[in-house]
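Take a look at the structure below.
Yeah, one chain of the complex is gone here, protein chain that is, but the others are all in their spots.
Moving on to chain A:
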Amino acid sequence: MSGLVLNNVTKQFGAFTAVDNVHLSVPHGTFVCLLGPSGCGKTTLLRMIAGLEDPTNGTILLDGADITDVPTHKRNLGMVFQSLALFPHLSVGENIAYSLRIRGASREEQKKRVDELLTLIHLSGYGDRPVSKLSGGQRQRVAIARALALSPKIFLLDEPLSALDAKLREAMQVELRQLQQKLGITTIVVTHDQREAMTMADTVVVMNGGHIRQAASPIEIYRKPADTFVADFIGSTNLIETQVDSSGAATIFGHRVQGIVLPAGAQKATISVRPEDVHLTAPGNGAIDGTVTFVRDLGGTIETFVEAGGQQIIAVSTPRERPEVTAGQAVGIALSPDVCVVLKQ
């Protein structure tokens, strides 16, 4: 198949397993974000795709060809490093033209491609400047242009926006996504910022402890998290214990909830409910009983902390559907079954 495929890829550093038996296939032209806390193995996975680390086990295929043993400089890929790694002794134009120079491209060819790329990254006319005279965002773009100079098959970025301030980072996320769509290049980005992943990716790969916990579209990751880790890591959520009563129905805090189906044979399970899916009603009427402990009114959203069954449940609502509650008030929590995601154990 066309695209990048990782088969059973494992990487060990001494006794430590950084990446554990990972399977992943990235179809041609997709934008994938490897997302996870630090030390989850995402950077190691990216470096193995780049050929900067050799997998202890497993194979990496690109368009059907095994590239596991192909050295980095023959893999035809572009990579942007967290440090950017712009060559300090070269100007902006020379940095971008580096890969062309290595390939022995003529001066005219180099100049033409550099001008093209400078236009693409909105830095026309910056070719002769030293890299040290650029701002953070400009350097970022130069690093991207340098990686794209040879029109590589795969474009890899290791925490590319982490050095930028928040505002610029948001703008660059949109720009990077638009650039990727324009070029249609297979792109893999490592990030620990879930907003970044949600903004840019076709597929978000959530990793933890060297394993892939879930690989799916951003909205699916958010709406249908596979397990506790994913549910908790992506956005905020309420993790609630569910038990099966004697009649076989699912109960939450001893309250029967229609429509939640637990895996066959399971006596209990954890469900995830996003705060915006928690509706507060008057107590009774089949709702779960709770007591409001705190109301955080942020203007744009209102967070209501409710204590129920010895656990804190957070409900988020918009000012339009402002629940008229104050701390200490008894409320009912209504959970519709389609927002309750049963997580894998």
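Structure notes:
FYI, a residue touches a chain if its C-beta (ideal position, glycine included) is under 8 Å from a C-beta of that chain, and two chains touch if they have at least 3 such contacts; residues count from 1.
Definition applied: contacts and distances are computed from a predicted model.
Entry comment: the absent subunit's protein name, as recorded by UniProt, is "Putative spermidine/putrescine transport system permease protein", drawn from "Putative spermidine/putrescine transport system permease protein", "CidA/LrgA family protein", "Pyruvate dehydrogenase E1 component subunit alpha" or "Response regulator".
Checked against the full complex, the one of A:2, A:83 or A:318 touching the unshown chain is A:83.
Among A:103, A:296 or A:322, only A:103 touches the chain that is left out of the view. By the touch definition given at the top, chain A reaches the unshown chain through residues 50-52, 71-79, 81-83, 85, 87-90, 98-99, 102-103, 146-147, 149-150, 156.
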